[in-house]
Every structure is written in structure tokens, then in C-alpha cells.
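The other protein chains are all here in position, but one chain of the complex has been omitted.
Coming up: chain A.
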Amino acid sequence: MINGNYHKKGSAAREAAVLSINDLGRYAIELEDGTVHRGELSHLNISERLGNVERKIRLEDGSVFGTLDNDAVDTLFKGAQKVNAFVHYLETHLKWIVVAVLVAIFTAFSFFKWGVPWASDKIAHTLPYSTNELIAKGSMDFLDEYMFEKSALGEGIQERIRQHFNENIAHISVDDESEIEYKLHFRSWTMGYTEIPNALALPSGDIILTDKFVQIAANQDEIDSVLLHEMGHVVHRHGLEMLIEGTFVTVAVMLMTGDGTAMGDMGVGLGSALLSSSYSRGHESEADKYAFDKMLKAGVDPKSFSNIMNRLTAYMSDEYQDNKQKKDDNVMDYFASHPSTQKRVDLANRYSECFKQGLTVCK
């Protein structure tokens, strides 16, 4: 016996009703006014169970019996009716819920950790080279306008570095990406009262060295090592990859949160900030590796790279000791975009060993 409501076909009006079945596989629905509807159980169409929402049982003539007594329906019709209960089974068994949560977490994690960088890499390298130049278009003007000043380095120094680069370094990447035309630029970059030592590469192959960087570099090898690192970014198309990764994250988070409203926005903004710094750490390692490999070929001691990195870091921490508040290293590490300095130094040392043995490949 199941209590519920009965609707005539297509009518909003309803009457209280009771459904019962007998051993012969027939049902009876008795309405409040005494009317009884009878028929074969197998002719009833029962809606799929979903949580505890009202169950609709459709009769042959299109009238509907609705009830909230889901358990009674399940027991009464067991075997007599094929009720697609597979999904409901999963939904009501704790072990499957746990499995689902684990699978969801694992999938989301792997997707962001490995899937996105892998796919971005593939896509970035499938696109024609001109895309690379396209995204760099205007960047140089923007940087000149808002960040850089004209270089104060003497023409002689600039020309010497440029010439050395063109003759000894620039051609090294030809095997990997023949279309790139590297161009060296010298600029001065000051922030507050501090000159910033830095080297940066645009996807187009424009590499910018700041005055302070050139001053801090002790020798040509050190400059070359950093230039090779920058070329690594260009060859591996990291600029383009960042763009594609960003798009992936945006679309994925939008799909996950299910909308483009504020909830999605916040997730996308924060998510991409955190993820992009994690992805760029991967890019830094990749550029390091590229630089080390090429240094062996160009006859530059990989030790130079860790030397200049150490000196740059020392300079920066000296410069900003006053400003630096105590910060939580673990949290900061998550935000940091580069591999930890120690790891870098270790790798440089390993390559340096290879270099001293006269190897051109280091495993």
C-alpha cells in the first residue's frame, strides 16, 4: 500500500489515492471518491529514482500517480518492473561516493598538473611560428613606455656584447627553431631608487639586458649563460604556452563552477594566478636545462650560470633587506616562479662536472 496523489491525464487537479498490488501482477489505484483504476503492473511506467523526490508512476491512459514513498515503490516493484537503479545505487552507497570524490580530485589534479602543460606544449608547437611574433607585438613598445629608460652603457660595451652574441651564441638554437631572429637590446630599469638587474626575452626573439645586469656580470661566460637561458624560453615557446595554459584554466574552471558569474570569476582569477606560477616554474627548469645543454656545446662552463644567479640574488637581498618583512618561506615557495636556488646550483654543478670532463651531453 502506497499513499499518493492521482492526476488525470494532463490535469493539474489531483486527488488523494492509494496504490496496491496483488500476487497476480496486477495493480489497483483507489481514489478518495471510491473510483478504482486497475491494470497490469508491467504496463506502468515508473520514473527513475532520484534522491527522495516525488516518484511519478504513469498509467497506460496517461494519468499519473505520484508519491513521496520512494522506498515502498522500490520494494513493491522489485522484480516486477525494470527500474534503472544503477545510478541511484552509486548515489546511496558510501564506498562509491568516496570513490567518486577520490576520482574527481585525482582527475582534477592530474589535469592541471600534467594535462594542461602537456597539451599547451603540443598546441604551442603546432601553431605556426608567426603566432609567436604576434603575441610579442607591441610588448617592446609597452616596456619602453612604462618600465625602461634608455641604456646608460657605453656604445662600445653594447657593441662588444652584441657582436659576441651574434657570432658565438645566436646560431646555437638553429637546430631547434630556425626561424627565430634574436636581437639584443640594452635598457636601464629603475624601480624606486633601485636599479633592477634582469634579463628578459620576448617570444619574438628580442632579448633585453638591463644595465645593472651587465654591471653585475663578472665575465662574458656569465652573460652567455643567461642569454642561453632566455633563448630556452623562446625556443620552447613559453610565452605562447602561458597564454594557452591560461585559456585552459579559464575554460576548465568555468566548466567546473558551472557559470560565468562572480563565483566563476573569483575561481578563475585566483586559480590562474596560482597555477600560472606553478607552470612557469616548470618553464624555468626547462629553460635552465636548455641553457646547460647548449653551454656544453658552446664551451661555456655551466658553473657561470649558478655564479651569476647567486650574485644576482645576493644583490637583490642586500638591496631590499630593509623592505623585506619576515615571510613564510613555505607559502612564498608556492608563489615563487623559479626553481629553488639550491636545486639550480646543484644542477649547474652537475653540468659543470660534465663540462670539465669535456662531455657535450650530460646525463
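The working rule: contacts are C-beta pairs under 8 Å (C-beta built on N, C-alpha and C of every residue); 3 or more make two chains touch, one makes a residue touch a chain; residues count from 1.
Definition applied: contacts and distances are computed from a predicted model.
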Hidden chain of the complex, named as in its UniProt record, picked from "Amino acid/amide ABC transporter membrane protein 2, HAAT family", "Thymidylate kinase (EC)", "ATP-binding cassette domain-containing protein" or "Ferritin-like domain-containing protein": "Thymidylate kinase (EC)"
Residue touching the undisplayed chain, where the options are A:29, A:44 or A:64: A:64
Identified contact with the non-displayed chain, of A:224, A:284 or A:301: A:284
Selected residue (touches chain absent from view) among A:104, A:152, A:218 or A:359: A:104
Per the touch rule stated above, chain A touches the missing chain via residues 7, 9-14, 50-54, 56, 64, 66, 87, 90-92, 96-97, 99-101, 103-104, 107-108, 191-192, 194, 196-201, 213, 230, 233, 238-239, 242, 256-258, 261-263, 265-267, 269-270, 273, 276-277, 280, 283-284, 312-313, 316, 320, 323-324, 327, 332, 335-338
